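What follows is a single structure, and I will ask about it in a moment.
Removed: one protein chain of the complex. Kept in place: all other protein chains.
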């Protein structure tokens, strides 16, 4: 798939078993929405194949338009038709499928009931709140019992609290209906909560495709770790005594037998310590109160790691911003990667 | 939406039906509208042959014939300017035909390929309520009593007005027109546009009004008087021609015959045009009653651009 001279997507090879949810996770511009629109048939691939239920919908010399693919979709901007009522919006897919009036009415009512909007059927979409509109969009996407439901950043226009509620609701809905779904988002918690499989995308490629727990435990690359904000990634060089960071010795941490490597330090691999004696030092950048204590953002003093690497650790005591802290490393909780070619920081 | 399309479909069908593309005789005419309607109705009643009419000014009729030249449809053309008959004959576009009914049409109103339907004359159309003395001759309108109160039809837009200008300037040069211009007379569009201000009283008189229009107006109660100047005027015979590309020449000839029949000529007289046949009575002065200025059409039209330029210069001062 390419636009003009620039390739947008390449080397994508994903298979999604029925009844599962695939999340496409990545920063904006990574191609995740393009991939979704390819599946939807709103874009046509230059090469490659797309199959749904074993039926080829796009491939060499073949292109099935969106209306022939039997899909449901939830859009980022909801895309509710303002001239139709809530019920009119939800009924549309059934109407297109040629479902008779009586059955249509029952199914629309059922779908609206499922999203808790049965009372709003005759309203105009513009009279609803953002969360309600999104529920209508979801009802519209599921009413036709489509083969796949596509979600295009469906919650990104909602505020945080509502988003968290909706993630839970969506999860229950998807599992309850046994939907096959593709869910595009740039929010890792949504992806990790909802998906059976998460594809982390970067620059038009899939950087990693794993189950959520694998993704957290075993990120495939420092880029994935960085994107998932799992912790700090530091470039280390092996010398006589072990590893060092920008000339500062780190001691023997184990790790692979490379001359240079990158290491992911998650909060779970760190212990707070005295600044003088610790392996790592850092400066407190921000302190937030959370239910379980204080979440402290620490910028590591790590020469050679650019941009500045931060980790978030929890502390029972409130720390001052600007305070220097020491951190000890639990070496068995580190995760090692071969060093990326210079420069060590990402372009984005 | 279904209803929407359906209605459009019905409208389109209705439109198709409205314009019968192939009429039995197609007539293009410069008017008057009422006359051609009556003639067409009368002809159809008598012969059963349908007549389809396109009516506009002579200029627009000519523009249409010119644009249609690749695939012409007109069978019979009635122009308001005899010049058309001369020009079309030279181009070889006309069918020679002498109607048996044309016997009583004077020789100067017919050629091998054209015959007059009726004749108008140019005159002074004067509003008696204008507070001006009744004019009797062209030159009167250059008098101070008529200062700023005289309209002239534009000779560039009216063939007959051109012939009048040519005839009057031919004998006496542009002197009369210089005087008129100096007296505040203005050139005011085509015939109807020149007459309208006189009816309302903005102007007192039209210099060179087409007589039958004013007479029809007077008959309807307009305060307007048609005065034929003593020194003479020009006439504008309206030629009827059959085009050589006509597929319906027999019917076309029948139609010409009908125009020149007693009934047809009576209709002409009813519009206050002078009938072409000298034996038809009309409620207005006839050619024999008028003093006609000599116009050598060939010479005059050869100098048309020149004359129009001189006229325009005179009134641009």
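Going by the order they are written in, the chains are A and B; count residues from 1 in each one.
Assume a contact is a pair of C-beta atoms (placed from the backbone, for glycine too) under 8 Å apart; a residue touches a chain by one contact, two chains touch by 3 or more.
Everything below uses one rule, namely that contacts and distances are computed from a predicted model.
Colleague: Name the omitted chain as UniProt records it, choosing among "Chemotaxis protein CheA", "NADH-quinone oxidoreductase subunit D", "Tungsten formylmethanofuran dehydrogenase" or "ABC transporter permease subunit".
Modeller: The chain we cannot see is, by its UniProt record, "ABC transporter permease subunit".
Colleague: In the whole complex, not just what's shown, which of A:16, A:97, A:162 or A:319 touches the removed chain?
Modeller: A:97
Colleague: Taking the entire complex into account, which one of B:109, B:122, B:161 or B:224 touches the absent chain?
Modeller: Selected residue, touching the omitted chain: B:224.
Colleague: Tell me which residue among B:106, B:170, B:197 or B:285 touches the hidden chain in the full complex.
Modeller: From the options B:106, B:170, B:197 or B:285, the contact with the absent chain belongs to B:197.
Colleague: On chain B, what residues meet the omitted chain?
Modeller: Residues in contact with the chain left out: 1, 4, 7-8, 11-12, 14-16, 18-21, 23, 26-28, 31-34, 37, 52-60, 62-64, 66-71, 73, 81, 83-84, 87, 127, 129, 154, 156-157, 159, 186-189, 191-193, 195-197, 199-203, 213-214, 216-217, 220-224, 316.
Colleague: Tell me where the left-out chain touches chain A, residue by residue.
Modeller: 1-4, 37, 40-44, 46, 63, 65-67, 69-73, 75-77, 79, 81-83, 92-93, 96-97, 140, 144, 150
Note that only the chains that are shown with their structure count from here on.
Colleague: Just how far, in Å, is the C-alpha centre of chain B from the one of chain A?
Modeller: That gives a centre separation of 85 Å.
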